[in-house]
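All protein chains but one are shown in place.
Per-chain residue numbering starts at 1, and chain names A, B and C are given in the order in which the chains are listed.
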Amino acid sequence: MEDPTQQEEQASAEVRERVRDSFERQGLMAHLGARVTRIGPGRVHIELPHRPEVTQQHGYFHAGATSAVADSAGGYAALTLFPEHTEVLTVEYKINLLAPAVGSRIEAIGTVLKSGRTLTVCRLEVFGVQDDGERKLVANGQQTLIRVDRPEA
Amino acid sequence: MEDPTQQEEQASAEVRERVRDSFERQGLMAHLGARVTRIGPGRVHIELPHRPEVTQQHGYFHAGATSAVADSAGGYAALTLFPEHTEVLTVEYKINLLAPAVGSRIEAIGTVLKSGRTLTVCRLEVFGVQDDGERKLVANGQQTLIRVDRPEA
Amino acid sequence: MEDPTQQEEQASAEVRERVRDSFERQGLMAHLGARVTRIGPGRVHIELPHRPEVTQQHGYFHAGATSAVADSAGGYAALTLFPEHTEVLTVEYKINLLAPAVGSRIEAIGTVLKSGRTLTVCRLEVFGVQDDGERKLVANGQQTLIRVDRPEA
Partner (left out) sequence: MEDPTQQEEQASAEVRERVRDSFERQGLMAHLGARVTRIGPGRVHIELPHRPEVTQQHGYFHAGATSAVADSAGGYAALTLFPEHTEVLTVEYKINLLAPAVGSRIEAIGTVLKSGRTLTVCRLEVFGVQDDGERKLVANGQQTLIRVDRPEA
């Protein structure tokens, strides 16, 4: 399965900077070794390379690591559609672990399904990716987020 | 809110050893700094101390860290009711983040609601705990798990 | 399993009237034959008697009927804690069907877990009830709701 998103549109420079600034302040993402690899309007990709620190007892990616990058991808996808001086909080999400999360890395994609004034709903997808580029859907979820106004400094 | 589980029953020594063995093979749990603090029949507690490596951009516990320990607590709660030579996989879970996850640590509690031959359903609760012992429910979820037979070595 | 809620507190007369007024305007609830049987602060019970019109292909209560009364019970539980001239909308819910929903009736109980300014989270439980009063948990869920201000007439 090829990555159908190779050609997809980028968000504006201002939005991309806002996402990267927030991402860099997330201690957990750095600690896991995750990185943002694409920031489109309403769609963000986060990758997590495989290493023992992110596994469960069989050496696969831990469902908690899979969910953490999926949750962040959805949160930033929502944020790309918000005005400046706002923030996003996850209200809830649900995720199905469809297959053992194997691969040299996983790629989480958050996509906005519905962007409302208060609430946003995202689709969450996580693919296991092999070194040869082979991709397999290993988790699929749905997330609700809320927009919060942030006072200007 | 006091911890109502102080007096609760412990699982058998065999079951506790099985849970601890599996937990120690989870690279992610060690990497986050989580530890199992109680193993009862159908109920497991996991604690995660606060440190920058498990936070989101405001210094609270990251939803991904909160979910990871909740998911593991539910998985091991299910495992306590399984026979030997079986394993547990998370099918799916849903979690609501009810309040900012603040505290010197979080405590995740997984409790079996229904234990079937194939599928188990757990309730997931995560409390933020202050140094003075004050506890607040910060996340609440529900999880479906499947039992898998493991060939004897 | 006895009903542990026999003695529970009632909501105020104003709140109970508000809930009953709204319930009576729900065409679906009347069409299914559901009725509100208890209105406490943050907790509402709805019962649905068994008849062929609410079944699936094996004669059990249909998951759709089970969910419909669970969703309404949670919505009205949220509403009991709202001020006048507000309304409630379901944002999302998740429900596990734990056992075949058999019985002469089902009883759905919605209970508020967290009541916020904008969002409310409820626990949803559905019991199958036999004529002799025996009760069994047949579904368990979790629901997010949003408060909406309604202009005064």
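By our rule, a residue touches a chain if its C-beta (ideal position, glycine included) is under 8 Å from a C-beta of that chain, and two chains touch if they have at least 3 such contacts.
Just so it is clear, the structure is predicted and the values come from calculations on it, not from any experiment.
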Chains in view that touch the one left out, judged over the entire complex: A, B, C
Touch with the omitted chain, as defined above, among C:11, C:36, C:78 or C:95: C:95
Absent-chain interface as seen on subunit A, which is shown: 94, 96, 98-99, 113-114, 121, 123, 137, 140-142, 144
Subunit B residues touching the omitted chain (full complex): 91-92, 94, 118-119, 121, 144, 146
Touching residues on subunit C - with respect to the absent chain: 22-23, 25-32, 51-58, 62-65, 67-69, 71-72, 89-97
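Here is the rule we go by: only the chains that are shown with their structure count from here on.
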Numbering shared by both copies at the subunit B-subunit A contact, with half separating same from different: same
Central subunit by CA centre of mass proxy: B
Centroid distance [mean C-alpha coordinates] between subunit C and subunit B, Å: 29
Centre-of-Cα separation between subunit C and subunit A, whole angstrom: 34
Separation of mean Cα positions, subunit B and subunit A [Å, integer]: 23
Of all residues in subunit C, the ones touching two or more other chains: 94, 121, 144
